[in-house]
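With one protein chain held back, the other chains of the complex are shown just where they sit.
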Amino acid sequence: MQTLNWQDAVGMLQAIAKAIITSKPLLTDVDAKIGDGDHGIGMAKGMQKALDKLALLPNDSNVYGVFAAFGKAMLLSMGGASGVIFSSMFLDGAKEQPATEALNAPSFATMMAKGLQSIQARGKASIGDKTMVDALSPAVDAMIAFADDGYATMLRAAEKAAAEGVASTKAMVARFGRAKSLMERAIGFQDAGATSVHIMFAAMADYAESH
Amino acid sequence: MQTLNWQDAVGMLQAIAKAIITSKPLLTDVDAKIGDGDHGIGMAKGMQKALDKLALLPNDSNVYGVFAAFGKAMLLSMGGASGVIFSSMFLDGAKEQPATEALNAPSFATMMAKGLQSIQARGKASIGDKTMVDALSPAVDAMIAFADDGYATMLRAAEKAAAEGVASTKAMVARFGRAKSLMERAIGFQDAGATSVHIMFAAMADYAESH
Amino acid sequence: MYKKIINDPDHVVEELLEGFIAAHARYYEPVPGVNGVLLRQRRISKVTLVVGGGSGHEPMFAGFVGRGLADAAACGNVFASPDPGTICEVATAAHGGQGILFLYGNYAGDNLNFDLAEEMLGEEGIATAHVRVNDDCASAPKDRMDDRRGIAGDLFAIKIAGAACDAGLPLAQVKAVTEQALANLRSIGLATAPGRIPGAASPTFTLDADEIEYGLGIHGEPGIQRSKLASADALTTRLYAQIVADMPLSAGDEVCVLVNGLGSTPAMELYIVYRKLKAMLETDGVRIHGAEIGSYCTSMEMGGFSISLLKLDAQLKRYYDAPCYSPYYAKEGL
Partner (left out) sequence: MYKKIINDPDHVVEELLEGFIAAHARYYEPVPGVNGVLLRQRRISKVTLVVGGGSGHEPMFAGFVGRGLADAAACGNVFASPDPGTICEVATAAHGGQGILFLYGNYAGDNLNFDLAEEMLGEEGIATAHVRVNDDCASAPKDRMDDRRGIAGDLFAIKIAGAACDAGLPLAQVKAVTEQALANLRSIGLATAPGRIPGAASPTFTLDADEIEYGLGIHGEPGIQRSKLASADALTTRLYAQIVADMPLSAGDEVCVLVNGLGSTPAMELYIVYRKLKAMLETDGVRIHGAEIGSYCTSMEMGGFSISLLKLDAQLKRYYDAPCYSPYYAKEGL
């Protein structure tokens, strides 16, 4: 996969959605440890709505439109912190972009970097705060670093970076979300949102490698 | 023990009260099977109040007064079906009786028979209805039959009759109390109130045999 | 021993009432020496309504002492009728001179104790009468109405009786109106989890992970069938069918509805039940005049719910619509 066209975008986002829906129990368990145990439910619901949206989306060839629609469907169906945060990941980097029929890897990386920026602007979380930013930020860095090597390489690198990010959250005290009231008691547990980010990048990397 | 004086009456009623208090968990379990599981709690509470009453009772030598005071303390502290029913057992046969310093076995049997009568007048239960009457009625019959053989023999006979009465309730469908809505599902379980009656007679028989 | 936020299991009722009367001191006063709750601003030129029964069903009974509701409540130990002394003290303190109607659930214990209290009050020349709530149509067949237990429908019985007292009816008529309410009232419930009596070592019954007790009583008395859990809609359909088999409803009838939680069941689930019940009533052409959804008559953390239907006639509707106020049941005038 050299560039991402409308079909690819739909396929890749479908793969993300299915991976998250399959991981619903895992995400819920992870969130239950130090949060309120609903992360899997909210994410799966948002992904289902986004899948429904994709199924009805008219093919206008604009790749950004697919990401924006996917994010918007999440935003208007999920609620919760993750609704705004995770929808921004797809929506905020894609909205108001000029229509494109084929997205190359560097543009994709730029889109995701904008999403991350917006997430940090809204949520105020930085690296080390035990949130999904701890997975997304290194994943975006990796994408930028490997953008010239094409989708498969770039996304696998991002997936690995996200995995390391997830692992890094275990040692952290939370500064955002429900886990922050736990203070030191949160140490030893990974962040639920970061876990979702990793699952998403794994799905993207798999998709890119097989398409 | 040929006749029962004030001290004996207090001692015997104390023995009854302690036996019931000790059996609280058993009675509660029995009631839980087909009733609401509070029989042990109510009985133990009434017995504690009756014990407290006995501890403060001035010795006016009147034996009937001891039984009436015991029954009254139960009536005013227990509530529940068993409050009225079980207090009647002691109160209704003893109240409005001429003062007596020594109660012989036949008079004791008569007192208990009056109590039974009153219980049946109030509660409308007959033999076979799966209530405490199924233990008390044969016990009273046995007391009357053995009244001339003195307290020990009379009360042991009553205790045995009560035990058989308890056993007989297992085969019955309940017509009173909370178990009646169970219909056939009550079969196989003994009645809680009958169980209490047997415990009381066992305590009385033990007391008579050792005094 | 199950976790309870209490001090001493033998004193839960005294402490509960102390807290209850203090928290709502604007409305209530205690009855010295016994477990009772008395309305402060009770009217005297009307029949006095005294309710009562075992504790552990909070807010039933004390929570329905109020303007347009009961004048006083006599409170027994957990799941045990109050004793006759308590009933007499409470009734005497509340009595406004026009006689007393006792309204309580039809249980052996309550019947015996309230009867004894009525005897004692009669000896003092106080006119009394009683109505025994027997709304639970799962507790005995229709030809044995006198054997049926009272459950959450008590709420409607108190509402109607209280309004009838306030309307100035004499004792015999208040009793007649209340009996008419009961003739038109049916309830049935089911449990998903048992109650926990303070001080008791084990719950009032046990259920497997997928089991419910269908038709059970509010003290954990076993019901008419141990069934499997089903969807809210399926359970509601079954309960509704059982009520209308017992008290037929026709198109054009008007009813009041109560969906009562037994203690630990979230309001969320009660509303999901109501949603289905309403749909079925609408299908049958029955109009819902009023709906109460909440845990009004509980059973010590029991899980589950009951449904009650009160079929209205012109008179019952008028009394149902009368305003009332207690901390647990407030109705604005219409």
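We just call them A, B and C in the order they show up, numbering each chain from 1.
Keep in mind that, in the parts below, contacts are C-beta pairs under 8 Å (C-beta built on N, C-alpha and C of every residue); 3 or more make two chains touch, one makes a residue touch a chain.
Everything numeric in this text was worked out from a predicted model, so none of it was measured.
Engineer: Considering the complete complex, which visible chains touch the unshown chain?
Structural biologist: A, C
Engineer: In the complete assembly, which of C:Val12, C:Ala72 or C:Val286 touches the absent chain?
Structural biologist: Missing-chain contact among the listed residues: C:Val12.
Engineer: Which listed residue (A:Gln14, A:Asn62 or A:Ser77) would be found touching the missing chain in the intact complex?
Structural biologist: Residue touching the chain left out of view: A:Ser77.
Engineer: Tell me, which residues in subunit A touch the chain that this view leaves out?
Structural biologist: The list for subunit A reads 25, 28-29, 32, 34-38, 41-42, 45, 75-85, 122-123, 176-182, 185.
Engineer: List the residues of subunit C that touch the chain left out of this view.
Structural biologist: Subunit C touches the chain not shown through residues 3-7, 12, 15-20, 22-24, 55-56, 58-59, 63, 192-193, 198, 209-210, 212, 229, 231-233, 235, 259, 263-275, 278, 291, 293, 295, 298, 300-301, 303-305, 325, 330, 332.
By definition in this document, only the chains that are shown with their structure count from here on.
Engineer: Should the pattern of chain-chain touching be classed as line, ring, star, complete or other?
Structural biologist: other
Engineer: Which chain is most remote from subunit B in terms of Cα centres?
Structural biologist: A
Engineer: With chain centres taken as the means of their Cα atoms, state the distance from subunit B to subunit C in Å.
Structural biologist: So the centre of subunit B lies 32 Å away from the centre of subunit C.
Engineer: Approximately how many whole Å separate the CA-defined centres of subunit A and subunit B?
Structural biologist: From the centre of subunit A to the centre of subunit B is 74 Å.
Engineer: What whole-Å value do you get for the distance between subunit A and subunit C if each is reduced to the mean of its CA atoms?
Structural biologist: Those two chain centres are 53 Å apart.
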